[in-house]
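The structure under discussion is supplied below as structure tokens; questions concerning it will follow.
All protein chains but one are shown at their positions in the complex.
We call the chains A, B and C, going by the order they appear; numbering starts again at 1 in every chain.
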Amino acid sequence: MNFASDNWAGAHPAINAYLADHAGGFDAAYGAGELDRIAVECFREIFDRNVAVFFVATGTAANALALATVNRPGGVVFCHEQAHMMMDECGASEYLTGGARLQGLKGHEGKITPQELDRAISRFSLDFIHAGQPMAVSITQASEAGTLYTVEEISAIAEIAHAHGLPLHMDGARFANALVALETTPVKMAAETGVDIISFGATKNGCWCAEALVFLNTGLAVQFEYLRKRAAHLHSKSRFVASQFLAYFKNDLWLDNARHANAMASRLAGHIAASSKLRLVRQPQANMIFSIVERSQMEALRSKGAIFYDGESPRDANNKIEEHEVTMRLVTSFATTQAEIDDFGALII
Amino acid sequence: MNFASDNWAGAHPAINAYLADHAGGFDAAYGAGELDRIAVECFREIFDRNVAVFFVATGTAANALALATVNRPGGVVFCHEQAHMMMDECGASEYLTGGARLQGLKGHEGKITPQELDRAISRFSLDFIHAGQPMAVSITQASEAGTLYTVEEISAIAEIAHAHGLPLHMDGARFANALVALETTPVKMAAETGVDIISFGATKNGCWCAEALVFLNTGLAVQFEYLRKRAAHLHSKSRFVASQFLAYFKNDLWLDNARHANAMASRLAGHIAASSKLRLVRQPQANMIFSIVERSQMEALRSKGAIFYDGESPRDANNKIEEHEVTMRLVTSFATTQAEIDDFGALII
Amino acid sequence: MNFASDNWAGAHPAINAYLADHAGGFDAAYGAGELDRIAVECFREIFDRNVAVFFVATGTAANALALATVNRPGGVVFCHEQAHMMMDECGASEYLTGGARLQGLKGHEGKITPQELDRAISRFSLDFIHAGQPMAVSITQASEAGTLYTVEEISAIAEIAHAHGLPLHMDGARFANALVALETTPVKMAAETGVDIISFGATKNGCWCAEALVFLNTGLAVQFEYLRKRAAHLHSKSRFVASQFLAYFKNDLWLDNARHANAMASRLAGHIAASSKLRLVRQPQANMIFSIVERSQMEALRSKGAIFYDGESPRDANNKIEEHEVTMRLVTSFATTQAEIDDFGALII
Partner (left out) sequence: MNFASDNWAGAHPAINAYLADHAGGFDAAYGAGELDRIAVECFREIFDRNVAVFFVATGTAANALALATVNRPGGVVFCHEQAHMMMDECGASEYLTGGARLQGLKGHEGKITPQELDRAISRFSLDFIHAGQPMAVSITQASEAGTLYTVEEISAIAEIAHAHGLPLHMDGARFANALVALETTPVKMAAETGVDIISFGATKNGCWCAEALVFLNTGLAVQFEYLRKRAAHLHSKSRFVASQFLAYFKNDLWLDNARHANAMASRLAGHIAASSKLRLVRQPQANMIFSIVERSQMEALRSKGAIFYDGESPRDANNKIEEHEVTMRLVTSFATTQAEIDDFGALII
């Protein structure tokens, strides 16, 4: 019953098998080899257009380097106040941009709204350099609250960003989970909505360490190779990351993995909804569930082998929570089994 | 006949096999899992003392973060003027330190000398802050010229560094190749000589992406976890890197791989020494050979399938070179076969 | 009727006179001269203890370098959400620290509270490096809302900061205004309360460009000379800044200037309190007044020669404000005349 995080799961067997098949032989280092070339081609097919793709090995690197690419002096990024890049990346975006500021916006269920975004950006003015200058908007899909931006919501946010001359970045650590939940395509969810740069995550969905920065707005990528190398994020045996993506996309493994994780979350939510001991903060939309429980109950669950994180209420304020209660976060993955879900369900009846 | 670089080789089958064996199941992310713990223990055995060990995935990250850890405002690092961190890492050390300066020292055959080092450091003074302040010394073992520092040379350099209050960093991208060539041990080569931090490379010697920062001077490592995370170099599935090291150390695979690579270089040097067309810049001491050849001959070799880099003479000035000549760099690896070596030998008789 | 800012005023004649008297002759550059030495001595007298003092020329430099001095990797500074360093310094603190984060705290009337501060710091833990790590607390005295921390409030905040192992920084751009308003001494307001570092401003109170970083906690200053020089904030003719301080402290000019500015603000507040057109957001405690006015009235005042800034309500949310209203900020200085005040008063009857 391990619901700590989707990054606690190992690698999918198909990923390993593909790696083993392509481990031998010599090929050009630093992304110049054949596997890298083919993997980039896969992304072009998926997004049905020319995209600039760069592999990195951590999601934090993808996010921080995306922002470093579009930063300006005194630059300010607008994101949700619970955004992973604000709360959980130890200042990587600030550091790798050389000091940009992340301005956290409030927003229901982990999502920023076009209205609030517009208001926040509009407070800046070229006439008042002291406040700094907006440089990017970033949203997380699926969000840190386990919710999803609809295609229309993404479009509306992109429109505001672009109206202010700002690129829109999507932290897609759980891109696949969002995609299958919305029953849409990368083209519709990201390309046609106006997303400029995606941190395209695969690590949480079955790979070892495979992340890609996908520039739908290819003009922004001109200096990226230097940015990545300078930050020490260019792998000599880059083909190893590329291979993971090749296996990931093959036979729709990525979509299947995500569907499974989401289905497990849905099933788990069913158990919680029926529980007398836990209550759902909200219906999960992807593979992450927040549930409120008495502190003593939580400890009991842990003692019976359930593994998960708990957090303080401020991270999830949309639900009344009592002093003696606590919020549990439960994450499912490609490796979560129905048995685990049902075992947990049995504990909370 | 691929002698481009040891990072053009893939992964050793034993590395893959170990990874596949440990891919499944859940474990704590971000280095808190069991495999990470055991891998760190391996390093403690190898160095026969308490060491602080942190995994990263690129050698450039290891080098740059080592320097970031010990940097001071206005900090200056002393290294050889051909050091990889100066010539080939796109300013990563300068960037991740927030602006330290690498001061390249001259030195025969890719190695700095204690005398020159002492002279260079002594030019700085606390009374003249305008020049900045020394903050570290870095040597590469094996060096970029394919040569080795003897144990005594390392000790002498460490003594100078420490006399000036500076830590000594060793870029050990080819640590194993040096070790077996010197027929010594990690304890004797690095711990007892006074090295404070090692960029302990395994990627070039058979892994996919496995580098470790080993702090022999553990007091320097206090803030390292934050430094690594802030630079986006902490892997969520860190156990994947740890596993590579476990396979690497198992049954002395690392030493065998390095011995093989060195032996191949030695055999290749024999062919070159006997050649009428090429001449050795110097006898190789590890797995990297520099050879001088007429430009037309070099092109002929390439047309026959030999793959290698060539460089301008300033990178290797210890040997007279004519206008129409060029310096080839030939690197062997665990994956180099004797047949390749001899095929090449046949081309240059 | 110029109430735009106290930095719109020129220099006090005594400052100029002193400068002119000490302009000639040669002396050691970069702060090593006699005037610098004496000026530092003045600070030691004022604070009645050994303090480390460093001159810079902008308040932003003082703030940002103070934070750079105490930063840690992934460092987080706690300050009021309206703090000048957050709102008005174009990311200088983030930039010069190499990417620290300023976390804005809410707080009534521009002041943070010990309770909220404690809560905010307590959310961080050494067990969760992903969130970064606290590195400093900063308060502004007088605050951006024109209010003052009492001596007891400063002590309470210092106690919380120190309990968490953090230094307390005071942005004292209007240190003198606060001092005379509280009728206290630098010893009581800053040294005995536990402030560790002060950005000691004199520019806004009659100097041309004179700011000092005063380290009451002298141990923190060890590397400061390098930090200042590296940021290009060490003046070759540093004695010019030192001279301004010598004139500033001579015959209590600084206290007289501040008392005058405060008195003018008080008189202005009296006019506003009596006005039918404006209303005070709050009683000013130093030399800065916020007043609410109908937008049309504001324009009328400007057309009659009054100069001031207006701002949006979020910057001053403690007072109900209507859609058609706006908040004016009025700042007085050593150079503000009673006639100006009364002229303005006449306009708003």
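Operating definition for what follows: a contact is a pair of C-beta atoms (placed from the backbone, for glycine too) under 8 Å apart; a residue touches a chain by one contact, two chains touch by 3 or more.
Given the structure is predicted, the values throughout are model-derived calculations rather than measurements.
Touch with the chain that is not drawn comes from one residue among C:C42, C:V187 or C:C209, which is C:C209.
Only one of A:G10, A:G33 or A:G99 touches the absent chain when the whole complex is considered: A:G99.
Residue-wise, the contact with the chain that is not shown comes from C:Y226, picked out of C:F175, C:Y226, C:F245 or C:F344. If you put the missing chain back, the residues of chain B touching it would be 73-76, 87-91, 94-102, 123, 129-132, 312, 314.
Across the interface with the omitted chain, chain A contributes residues 30, 72-74, 98-99, 129-130, 132-133, 223, 225-227, 229-230.
With the whole complex as reference, residues 2, 4-5, 7-11, 13, 15-17, 19-20, 22-29, 56-61, 63-65, 89-92, 95-96, 203-204, 208-209, 226, 229-237, 239-240, 307, 335 of chain C touch the missing chain.
By definition in this document, only the chains that are shown with their structure count from here on.
Rounded to whole angstrom units, the spacing between the C-alpha centres of chain B and chain C is 50.
The geometric centre of chain A is 34 Å away from that of chain B, both derived from CA atoms.
With centres defined as mean CA coordinates, chain C is found 41 Å away from chain A. Within chain B, the positions touching two or more other chains are listed as 226, 229-230.
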